[in-house]
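Can you keep this structure in mind? I'll have questions shortly.
Omission of a single protein chain aside, the complex is shown with its protein chains in their original locations.
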Amino acid sequence: MQGIDRSPLSGAISVAALLFLVLPLTIVVLFSFHETASLSFPFTGFSLRWYREVLSSAPFRDAAWNSLMVATAVAISTLVFGILAAYGLSRTSSRWRAPLALLFFVPITLPGLFLGLALLVFFAQAGLKLSLVTVALGHFIYVFPYFLLIAKAALDRMDVAMEEAAADLGAGPWSIFHKVTLPQIWPVVIGAASLAFALSFDEFVITFFVIGSQSTLPLYIWSSMRRTIDPSINTISTLLLAVTLLLFAIAFVLTLRRDLARGRAEAAA
Amino acid sequence: MERTEQRNLAIARRRLLQCGSLALVAGWAPSLRPAQAKPSGVINFMSWEGYDFPNEMKAWKEANGVEVQSTYMGSHDDIQAKILGGGGEGLDLITYGSSYKQLYRELKILQPIDEAQLPNLGNLLPFFASDVQNVWVEPDGTRTGVPADWGAVGISYDSSVIKEAPTSYDILFDPQYKGKVGMPDDPLGAYGQAAHVLGLDSSRMTESDFKTVTDWLKELAKQTKGISASYGDVSTRFIAGDIVLSFLGWAAYKSFGAQAGKNTIETTWPEKGGGLAFSNAWAIPPGADNVETVYAWIDETLKPDINAATATGLVGGVVVKGAQEKLDPTLAALYPYDDLDGFFARSPLQQDPPIESTEFVTRDKVLAAWQEVKSAG
Partner (left out) sequence: MTTSPDARISRTAFSLSPRDPIALAVPAAVGFAILLAAPIAVFIAYSLLTARLFAVATPFTLDAYRRALGYGLNGTLALNSIAVGFLGAAASVALALPVAYWLRYAAGRWQMPFLFVITASMFASYLVRIYAWRTILGANGAINQTLQGMRLIDAPLEFLIYNRLSVTLALVHIFLPYVVLVLYAGFRPIAPALLEAAQDLGANAWRRWRRVVLPLIAAPAATTFLFVFILSASDYVTPQLIGGTSGQMLGVQIQANFKAVGDWPQGAAISILMLLAFLASYALTLAGLRVARLDRIRWVD
């Protein structure tokens, strides 16, 4: 660390950026506890009334349950398809690798508006009724590239020598996978699945177009925003934030901890 | 060695795929089942905020074990977008405004209503029973809707800032209120009211009429800080103090504001320019799967005390005989119950621009021009 100046300017900017990111969210959380229905300062006092109101609201519970179901389905299917695809892309030398990777990463580059509309039009054409299933399908496309990115990177970084050695010793592919590969990458994979869950749980744009008559939590927030706004919307947002933060914490610890340890070792070198 | 390897690979891949598909099904199965066992009484409802009468119908809902799942729309177009976009399966109850009747009939969104299932239908006030404008009953006798409420949109204003009720729509263009005027994203409503103020009829506009109205609306848009995404958003802006006046002013803002602690949002229908009458009617879309409960709901709202309660909540008019007496005197004085026929003759219920016409400006042109209004200023 010696030699390079400490860059106090970029340090100050970093702190400012952090405040910029965090303060608006803090205000949202703060007003979820407001004792009155006002959303402007001054903040008069704390109360749990909005939490009581929201948590006892049946439409809210339905929406939360739906989000949970969809996110679980998406996380599991992404995990299964994604691990297979990541392993396949990582361990192959076929010329199909590049085109397939391109296909899988395309959704990252497409705006949600486009994906949602294309799916809507397709489902209408195919005669598929819009429902939570269509939402889950849409989320799968959206979330898959992120999972693949992380899982494939982990598999690429892994030392294949152990896999090759196991093969030389006569182990079959499934044994190799679950006795050699999986133990090394499972934290990253679980972390990526956790990320997939969080992304699906929070998704709004695609959901907006392909959902049927039910609601998910982000959609519930959206329709709450179309009515006269009171702090209950802050409450719902805070609850949503809490869930996604928890999942993110899991993903962070599992996925990045190793990287950062290695990174710090490099930096210290 | 090679053959064993091949066989192992084959077995391994099969097992992997088996496990994979099992996990897949396990993961997907919950989403294929409904989220929870559907109680017999769930009404999937879509309309303006407030029309699901959370308080007024609470007792009836509890007595019958009915749950209402509501989606609030920002404008009527949300409904046909949902139904035609494929998401309308299971939607049980909607409302339609008088101006959307023609479109919905064209798009086949309104199921015929069986009058035999509505014993309280006879409670309707004469004007609403006779339906001179064919808003609720087709000329051939098929009923498509049951009136739920009525009112007139005018100018809403914050009485703590604007001490006296506005006497004309010119106040909306007053420079001292620039940036303090609000308006919801309701294109046909906006054109309807603007045309009425200018002495025209939005369902019969020539090209030059159309230009006059559009320019007027664009000037109005310049007085706003953006058109609100919904009526609820307008009331939010009133409460936050971001606006003090609103075009397409809805009397119900007073109720919404009161809930948030702001009691000063009033609505008036100025001498000059008047108001735009509207009436919303219950309707049953295709794809409804809980029709008996919906009929029970509609029938209940036709009772005098329920109708009086819902009208109070919406700060609107009653449609049922005997409900007027149960209203708060100030609310009852708001609407000319003694001469409903005359009132509606002067301010007829809003009608659509035609879908196709060689004479008058059509609906799609109006909607396209509205996008320009939204970006004006």
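Chains here go by letter, A and B, matching the order in which they are written, and residues are numbered from 1 within each.
Simple rule for what comes next: a contact is a pair of C-beta atoms (placed from the backbone, for glycine too) under 8 Å apart; a residue touches a chain by one contact, two chains touch by 3 or more.
Just so it is clear, the model here is predicted, and its values are computed rather than measured.
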Response to the item:
Displayed chains that the missing one touches are A, B
Practice prompt. Among A:F46, A:F114 or A:W186, single out the residue that touches the unshown chain.
Written response: A:F114
Discussion item. Touching the hidden chain in the complete assembly: which of A:S131, A:Q214 or A:S237 does that?
Written reply: A:S237
Item to complete: Spell out, residue by residue, where the missing chain touches chain A.
Response: 1, 3-7, 9-11, 13-14, 17-18, 20-25, 27-28, 31, 39-42, 81-82, 84-85, 87-97, 100, 103-104, 106-107, 109-111, 113-114, 117-122, 125, 137-138, 140-141, 144, 159-161, 198, 202, 204-205, 218, 221-222, 225, 233, 237, 240-241, 244-245, 247-249, 252, 256, 260, 263-264, 266-267
Discussion item. Just checking the interface: what residues of chain B touch the absent partner chain?
Written reply: 6, 9, 13, 16-17, 20, 75, 77-78, 80-81, 84-85, 106-107, 179, 187, 221-222, 224-227, 229, 240-242, 355, 364, 367-368, 371-372, 374-377
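We adopt the following convention: only the chains that are shown with their structure count from here on.
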Worksheet item: So in the complex, which bits of chain A are touching chain B?
Response: 36-40, 58-59, 62, 65-66, 69-70, 72-73, 75-77, 79-81, 84, 120, 123-124, 128-133, 136, 170, 172-175, 177, 209-215, 223, 225-230
Fill in: Parts of chain B lying in touch with chain A, wherever the complex brings them together
1, 5, 8-9, 11-13, 15-16, 20, 23-24, 26-28, 30-32, 35-36, 44, 49, 67, 69-74, 82, 85-91, 229-230, 232-233, 235-236, 239-241, 256-257, 259-261
